[in-house]
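And then subunit A:
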Amino acid sequence: MSSREAILGRVRTALGRKVSPVDTAHIDAHIAAHPVGLQPPRDWEPELRFRARAEALASTVEKVSSLHAVPGAVARYLVVNKLPTGGVCWPSLRCLDWIGAGLGMEDRPARGDDLVGVTGCFCAVAETGTLMLLSGADTPAAASLLPETHISIVDTARIVPFMEDAWALARAERGRPPRSVNFISGPSRTADIEQTVTMGAHGPYRVHIILVG
Partner candidate 1 sequence: MRVALFVTCLADLMRPGVAFAALRLLEHGGCTVEVPQTQTCCGQPAYNSGDRATAIALARKVLDEFDGFDYVVAPSGSCGGMVRAHYPELFRDDPALLARIEALAARTYELTDFLVNVLRLDSVPGNFSGTVTYHDSCSGLRELNVKAQPRTLLGKLPGVKLAEMNEAETCCGFGGTFSLKFGEVSTQLADNKCGNACATGADAIVGGDLGCLLNIEGRLRRRGDLKTQVLHIAEVLAGRSD
Partner candidate 2 sequence: MDVRSNEFKARAAANLGDAKLQKGLGLIKVKAVVNRASAVAEFGDFETLREAGKQIRNRALADLDLYLERFEREATARGAVVHWAENAAEACRIVVDIARQNGAKTVAKSKSMVSEEVGLNDALIEAGIEPIETDLGEYILQINDAEPPSHIVMPVIHKTAEDVADLFHEKHGTPRKTDPAALTREAREILRPKFLSADMGVSGANFLIAETGSTLIVTNEGNGRLCTTLPRLHVAITGIEKVVPTLEDVSTLLRLLPRSATGQAITNYVSLHTGPKHIDESDGPQQFHIVLVDNGRSKLLAGEMREMLRCIRCGACMNHCPVYQAVGGHAWGWVYPGPMGNILTPSYVGLEHAVQLPNAATLCNQCGVVCPVKIPLPDLMRKLREEQMARGLKPWPERLGLALWGWAAQRPALYALGTRIAARVMKWLGGGEKLIHRLPLAAGWTDGRDFPAPAGKTFRELYREKRK
């Protein structure tokens, strides 16, 4: 008997299964229905809530009116914070005028020594001020992870109230999840030493969010 059979056998015995194979209709139904559980009251407007929560979690947030304005905003952010003006960006963002803004953004896989990564996001969750990124050929996961500075572009029309709304959107637009779905709520941090929160652990030291809308 394989370990799989032994384990499942013990589980079935523990659950008092009498019939084999077991009818899975009830679990299929629950999964298909995927009911939403308890959510906190929604007494806020999503964009305002998203911004407030993101800032509370130590991201910086600004807003521009269109995608064209993004490279300029990125350039200003990097210069003001004395950060390098070059880095990597998602292939999906290669068409923006980085050069025109004086930036050297390369749409290639991030390397360990890249200092700036510019990404978009699939959507953003207002409840917790969280970015949702889906991995893909044009949206590699490492761009938001390896560089010390992560800049994320968020279309305000893609700010949803709750994580459950984000799942629903992903199901509707993509069907199955890709290799990585990452929810990001600010710069990396740890509180392992004396329970003191320290910003900047293994992931980015800073997250700058540019709302477009």
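Going forward, contacts are C-beta pairs under 8 Å (C-beta built on N, C-alpha and C of every residue); 3 or more make two chains touch, one makes a residue touch a chain; residues count from 1.
For anyone wondering why these and not others, all candidates are chains of the complex that A comes from, given by their letters.
None of these values were measured; they are calculated from a predicted model.
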#### Entry: subunit A: touching candidate in this complex (1 or 2)
2
### candidate 2-touching residues of subunit A, taken from the complex the two chains share
2-4, 6-8, 10-15, 17, 22, 24, 26-27, 30-31, 34-38, 40-41, 53, 57, 108-110, 112, 127-128, 130, 135-137, 140-142, 145-146, 162-164, 167, 176-196, 198-204
